[in-house]
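With one protein chain removed, the remaining protein chains of the complex are shown where they sit.
Then we have chain A:
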Amino acid sequence: MGPVELLHMSVFSQSFSPCGRFLAAGNNYGEIALFSLSAALSPDATALSQKPVLTFTAHEGPVFSLLSTNCHLLSAGNGEISAWSWNELIKKNVKPMWTKRPNYKSSLEIPEINAMIINPRDNSLVVGGGDNNIHILDLEHGVFKAVLQGHSDYVHCVSVREREGEILSGGEDGAVRMWDSRTGQSVHCIEVYKYENCARPQYGKWISCVTTDSDWMLCGGGPHLSLWHLRSLSPTSIFPLKGCQRQAVFHQDMIMSVGEGPFVSHCLLGGDIKAQIPCTPQSLNTLQFNSNSTEHRVLTVGGSSDHIDVFTNLSYRAFSLSF
């Protein structure tokens, strides 16, 4: 990997292993790198322990989404989904368990897969992609069992409302749609850009991040990052962040969000920005919190750089892992 390639690298996705000791990161060259957190966080860590223990090419196109189940790592790139066994990857054996491709209607162009999430209710994988549809893959039987149609432009992000069993999806057409996972019908459709206090016409109407914790939803992108109450479908707080947010999560009593701008924003639910912690990459694409392990509870962010920043304490950047 020459210096020019490193300069142009962007990290699009991250996922922690089920044991919590490894981090997998996917970049725009289709590679996935495995970093050992226990080596990087140990007291006698060297510069070498911040390099990957394993790097392999997973797909031909950029790896936009990574997801971990109890024993598998699912990666999406170039319109297909591959599953890798974590145990095999830790033993440096790079052979995918399976590779599947959703049924795309047009065979000329291969639409990319932008987001994946697991619906724990029926153990299915919800995949949102460039063909404006959401495909649902049953993980037990390995078949695609449903297609949710309704978006008029590609789907950026998906999320799952566990208590009600609904799937939320945000797309380029500016709509956040809520689907019932059993019937596959669109239950609600919120067009965020139509609300005056959220809309930012100078950035567009696209929604690039959707996340929910069953009662509340965060969505942002072209419009401001806003907190919505799902029962009443009304926006309750608008976060005055400059730039478009690409990923946001609920964490304890606050909201962390990353997007354009070299910082992680911590916001309170009321709409105040508590802190903006600076990071190495110029703009960030992905933010992930390691909840699988008690000793390595770190936050990692990656973006338009070959460095992945690791935060051991949420208030400052501890060190960076690099490809």
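We take it that a residue touches a chain if its C-beta (ideal position, glycine included) is under 8 Å from a C-beta of that chain, and two chains touch if they have at least 3 such contacts; residues count from 1.
Following the convention adopted for this analysis, contacts and distances are computed from a predicted model.
K.L.:
For the chain not present in this complex, what protein name does its UniProt entry give, out of "THO complex subunit 7 homolog", "Prolactin receptor", "Septin-type G domain-containing protein" or "Adaptor related protein complex 4 subunit beta 1"?
P.N.:
UniProt lists the chain left out of the view as "THO complex subunit 7 homolog".
K.L.:
Which residue, A:182, A:229 or A:242, contacts the hidden chain when the whole complex is considered?
P.N.:
A:229
K.L.:
Please identify which residue in A:70, A:183 or A:252 touches the non-displayed chain.
P.N.:
Final answer for the missing-chain contact: A:252.
K.L.:
With the missing chain put back, one of A:1, A:268 or A:318 would touch it. Which one?
P.N.:
Counting the whole complex, the residue in contact with the absent chain is A:268.
K.L.:
To test your reading of the contact rule: which positions on chain A touch the chain that is missing from view?
P.N.:
Interface with the chain not displayed, on the chain A side: 215-216, 227, 229, 232, 234-237, 252-254, 268-271.
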